[in-house]
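Note that this complex is displayed minus one protein chain, with the remaining chains in position.
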Amino acid sequence: MSLASADFTYVADLVRRESAIVLSPGKEYLVEARLLPVARRSGDAGVAQLVERSRRRPDKATTQSIVEALTTNETSWYRDGDPFSQLGTTVFPQLLAQRSAGEKLRVWSAACSSGQEPYTIGMVASEVVPAGTSRVAITATDLSQEMVDRTRAGRFSQLEVNRGLPAPMLVRHFTRAGTEWEVSPALRSMVTTSTLNLAQPYPRMGPFDVVFLRNVLIYFDVPTKQDILRKVRAQMRPDGWLFLGAAETTLGVDPGWERVALGRTSAYRPIG
Amino acid sequence: MSELLSPEVDGATAAELLPEETVRAIADEIWASFIGEDEVLVPLDGDLPSETVSAWVGIDGPWRGRVVLTCSTSAAEELTRALLRGRAPAVLDAEDVEDGFGELANVLGGGLKALLPEASSLTLPMVGATPPSNGTDEHVVTSLWRGERIDIVICSVPLPH
Partner (left out) sequence: MHALVIDDSRAMRRIVGGILEDLGYEITQAGDGQEALDKLEAGFVPDLACIDWNMPVMDGLSFVNAVRDNPQWRDVTLMMVTTESEHGQIVRALAAGAHEYLIKPFTPDALRDKLSLLGLVPVEVP
């Protein structure tokens, strides 16, 4: 039953080329199991037929679904902790003091992946902002249509809710739906989703009070980083807040930002 | 436990209450987290060897049933070794395997129990060469793990455990 060695080599090469992720020999069963649903969805009789089709006539959609099936990465809730605690203790309270009563607060999760980040922002907002679920609007975008669909669905596996979601938040904001957990309608109503390629021109969104652009700049070269940071700034309120990943900074990339220490983390605010 | 019959489970078979795709979803999560990040159960058939071992837990509630995990004795040992990761002793004794393999059945039963329409409880896991034979409407979900056949059997049990 196991995958032929030539088929495995083909898939491993493809995945390494497209994602730099290495599938070492011995992962044949993993490839077989992850690609079987892909094969069934695309009407191939089995994994061997899917590989054969891709090898004879490679097409972008098949390549992408093979790579996505083999490179799933788990995302945590409240990832890295500090940006979200600062959002609750500093950023939202300051915005509430500065904005007129009832004015919407807009937050952009610019690489939302499977949805943990925008829903974490929503949970923080519902804790600290009065009537937070209607006052705060979250825009969640991602390059991948599949990720956008997952975010919109708001359903998470048992393994996903085990990753850093505090138990009191789980019982407050989620209900069980079969083998999965589903976000509450109130939380989901805060989040609007769409696909967006950060390297391309942006439609008019915002203007945003807060932007989360975390662990995504690292994938781009310097000119593209500069372009992204400039375009993000144009979508923000002048007194807005930008959160980057722990290993990312605007310093030496784009002079249009002031770095502000917030507890053990930092945020960036537009200059001028 | 209530003696009242539940309209949702009354007359339902094991396969109706816990369909194959549900069983696979729960088992996949157990393998990916407890056996290893890249460990998978492939939904294909294979030969079950003559010498097998089973671990099972009972579910008590409006529906009474049993969840049984069966594989070769060598696969049960491999599963226990994988479960313990680097912490397995050089030589696993029978008690280690009984405990590790039994815990897999316990986690599987716990995951499935949570999907039943009404609150139920789990019995402590048992391990042996053959599970009790008093089950009805047996529902078998077969997979291959590292080429070895692993069976998960769900059945209804008419009498208290």
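Each chain gets a letter, A and B, in the order it is written, and its residues are counted from 1.
One rule holds for everything that comes next: a residue touches a chain if its C-beta (ideal position, glycine included) is under 8 Å from a C-beta of that chain, and two chains touch if they have at least 3 such contacts.
Computed from a prediction, not measured in an experiment: that's the story for all the values here.
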{"item": "Shown chains that the omitted chain touches within the full complex", "value": "A, B"}
{"item": "Listed residues A:Thr90, A:Ser134, A:Asn162 or A:Gln226, member touching the removed chain", "value": "A:Asn162"}
{"item": "Among A:Gln49, A:Thr175 or A:Thr224, residue touching the chain not depicted", "value": "A:Thr175"}
{"item": "Residues in subunit B touching the chain absent from view", "value": "29-30, 32-34, 37, 80, 83-87, 95-96, 99-100, 102-103, 106-107, 109-111, 113-114, 119, 121-122, 124"}
{"item": "Subunit A, residues in touch with the chain not shown (by the definition above)", "value": "74, 76, 78, 81, 158-159, 161-164, 166-168, 170-171, 174-176"}
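Please note the rule applied: only the chains that are shown with their structure count from here on.
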{"item": "Whole-Å separation of chain centres (CA-atom averages), subunit A against subunit B", "value": "35"}
{"item": "Residue ranges of subunit A in contact with subunit B within the complex", "value": "1-2, 27, 29-30, 32-34, 36, 157-159, 176, 178-179"}
{"item": "Subunit A contact footprint on subunit B (complex, rising order)", "value": "22, 25-26, 29, 32-33, 38-44, 46, 111, 114-115, 144-147"}
